[in-house]
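Shown below is the structure under consideration.
One protein chain omitted, others in place.
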Amino acid sequence: MQLTLLCALVPLFPFIGFLVNGLGFRNIPNSAAGVISTASAVASFVVSVLLFSNFLSGGSQPFTAVLFDWVSVGGLKIQFSYLIDQLSLLMLMVVTGVGSLIHLYSMGYMHHDEGFGKFMAFLNLFMFSMLLLVMGSNYLIMFFGWEGVGLCSYLLIGFWNKNVSYGDAARKAFVMNRIGDLGFLIGIFLIINTFGSVEYQQVFPKAVELFKAGDSTVFWITFCLFIGAMGKSAQIPLYTWLPDAMAGPTPVSALIHAATMVTAGIYMVIRSNVLYTLAPDTLEIIAIVGLATALFAASIGLFQNDIKKVLAYSTVSQLGYMFLALGVMAYSSAMFHVMTHAFFKALLFLGAGSVIHAMGGEQDIRKMGGLQGHIKITFLTFLIGTIAISGIPPFAGFFSKDEILMHVYEHNKLLWALGVVGSMMTSFYMFRLLFLTFFGTFRGTKHQHEHLHESPLSMTVPLMVLAVLSVFGGALGLPEVFGFNHQLANFMSPLFEHSKTVNALVGAKSALPHSTEYALMFVSVMAVALSMTAAWVLFVKKANVPASDETLDGMTKVIYNKYYVDEIYQAAIVKPLYSLSEFCHSVAETAMDMLVESTGKLVNVAGNGFRQLQTGIVGYYVLAMVAGILLFAVFTLRSVLF
Amino acid sequence: MIPEIIKTIPLNYYLFLSSTLFVIGVIGVLTRRNALIIFMSVELMLNAVNLLLTAFSAYRSDPAGQIFVFFIMAVAAAEVAVGLAIIVMMYRYMRTIDVGLMNKLKW
Partner (left out) sequence: MLSIILLSVSGIASLFLGFNKSRSLLMPATLLFLLVALAVNLWDWNVPFTLSSAYNNGMMTVDKTTIVFSAILLVSALLVIPFSQNYIDRPQAQPAEYYAILLFALVGGIMMTAYDNLIMLFVGVEILSISMYVLAGSDKRNLRSTEAALKYFLMGAFATGFLLFGVALLYGATMSFSIKGIADYTNANVGNLSPLLYVGIVMVLIGVLFKVSAAPFHFWTPDVYEGSPSLFTAFMSTVVKTAGFAALYRLLAVSFTGLYDYWAMSIAVVALLTLVVGNITASHQHSFKRMMAYSGISHAGYLLIAVTAFQNTSQDAILFYSLAYSVATIAAFGVLILVADKQQGSEDFSAFNGLAKNNPFLAFVMTLAMCSLAGIPLTGGFFGKFLIFSSAFAKGGLNWLLIGAILMSAVGIYYYFKVVIAMYIREGKTEKIALTGLQQAAFVLSILLTLLLGVVPNLFADLV
């Protein structure tokens, strides 16, 4: 009973915060609004920790907290209940922990904003929806959270900006998410139809009983659910909303578009791992989509000049890695990467926010440079984040990414090679970002230079905490090859009981000899180091700065040098890379956008056509009606007539 | 029960007659633009129904059909009242009752 109460409290706190701030945002002073919403986030973090310790001391038994009967249609009874198990607890820790830090950070970052109270209210609402998503014990509650986070993302991008183009970005985010959501909804209906229930704990055992691997019903269920995941977790072709969503305030980008919401798709696949294990075809699709997204987004990120856009593409790319891991059934590795990614990507976004704050709103890295002396804490934490995401040992990103690559290697060596290429690109663009922002000389205006200042404590404390997590977060899953016990994998293994009965490979220990594992690590670390050095040579030693958009013949100035060797280097490596990046960014992305938007256009054109049918003349209406009557009559009477 | 005289005309004939009347009404509504004539055509459709109901009722000695006819006549009278009022209202504005000219509302 008490446990039920605790479970109920976790989402309730942010909801109360939302109600208080949302209803009274005109009357509550900004300082109080910030404290209320941050306190509510922290409170739900504390309760989550309590739940976690309770769970561990109680022998790690999953627990369902039933709050009330929710829907009953015919034989289908759906309860409003929360499920507390390994997966939801891990997600809870990430959501409430990182979420609290971001709330704290927002207090500093946003407090000048006129809509501060409203903003904090929406952040709380987002937390609430996200908690529903991860805690719900059935697909319907997950869907509610799923829609809720999409709505909040829409509110936070769009309502903060009074600019119409931002509004369009928000609407794009919403519509793309909705396309995915419809897939998800169809998936849920298929589940209801197949299993007669949406409760995880009834569906999964039944799935194992009823179906063999490769069954087409399960394929359609998992495929529809995956369409939902593509929208929410920004995979090809439904990813373009995420870079556009960077129009929102930076803490939102950190919370929604990096650390939590976009991982909902990963969470959903891990939650439904039984179904996915039963559908190897879907897994294959997931792996390919994931890898394609990872490479594609990384190559676009290579030469972006907006600090937040780089991070946005990097997020898309990292999500691709997570899906790649899911595709090879390395579910716990994907979860591991979700967690470490939450740490370092939130850190990077918040650090970027701090940079933007110091620069007075400037986001173009070509106008930055040499900031390391001015904003030391931001620089150091950003450095840590960069190292972590690049996968340099012993920081957190190394362990999680390496684990994914190892599993991919076992599955398919070509995918592995491509994955390594992707991680090279990752470290290149991340270090490029770091070098251009913090190294070299300052390239902004004089006014900005005088204005440079470190952010207030409420912003730097979250940075420091996240930096510590990014350094040591890898400790959760130290690999066995180093003689450790992979704690995270062990902790999560009960989640995959049913999957294991279907496919013994799930959660199995790696069959690779240790020497191969070491070799893989070595290769990926060397690859990363290589591209890091390349970035260093280009942007620190030679101090290149990308040409501004106004320069027509940009390429000639991209790399400014007189040496023959450099020109070869430029012609052979940089230029093709640049072209590739440009191609992906401008051509392919536009094409994908067009693909999605042309459906919208089609509807619009059809709408105009249909509109013309309505001529306004009664005689014509009667004629149309009589024609309709005849058709209806003939169609209905066909069985009697013919 | 049924008077012999009625049976001299088979029921089918009534069915055909009223169907024809009904279709004439429909065609009238389709082809005419004068609101009053359209209205009269609608009345023709209703009277076709009345004839049919009476015929069924008389052939089967079941009074329910004829009662329904009274309902239809009463309701049609109410409809006439409202319909004529609307047509008069239209005439006041347009000085015509050509329904083809009523096309401000479209698309």
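By written order: A and B. Residues from 1 in each chain.
What we mean here is this: a contact is a pair of C-beta atoms (placed from the backbone, for glycine too) under 8 Å apart; a residue touches a chain by one contact, two chains touch by 3 or more.
Quick caveat, the model's predicted, so the values are computed rather than measured.
Student: By the contact definition given up top, give the residues of chain A that touch the hidden chain.
Tutor: Listed in rising order, the touching residues are 68-74, 76, 143-144, 147-148, 151, 158-159, 161-164, 166-167, 171, 174-175, 178-179, 182, 185-186, 189-190, 192-193, 600, 603-604, 606-608, 610-611, 613-614, 616, 618, 621-622, 624-625, 627-629, 631-633, 635-637, 639-640.
Student: Kindly note down the residues of chain B that lie in touch with the hidden chain.
Tutor: Residue positions of chain B that touch the missing chain: 15, 18, 22, 25-26, 29, 35, 38-39, 42, 45-46, 48-49, 52-53, 56, 60, 62, 64-65, 67-68, 71-72, 75, 78-79, 82-83, 85-87, 89-90, 93, 99, 102, 104-107.
Everything below uses one rule, namely that only the chains that are shown with their structure count from here on.
Student: Once bound in the complex, which stretches of chain A touch chain B?
Tutor: For chain A paired with chain B, touching residues are 611-612, 614-619, 622-623, 626.
Student: Would you tell me which residues of chain B are touching chain A in their complex?
Tutor: Counting only chain B, the residues touching chain A are 26, 29-30, 33, 99-100, 102-107.
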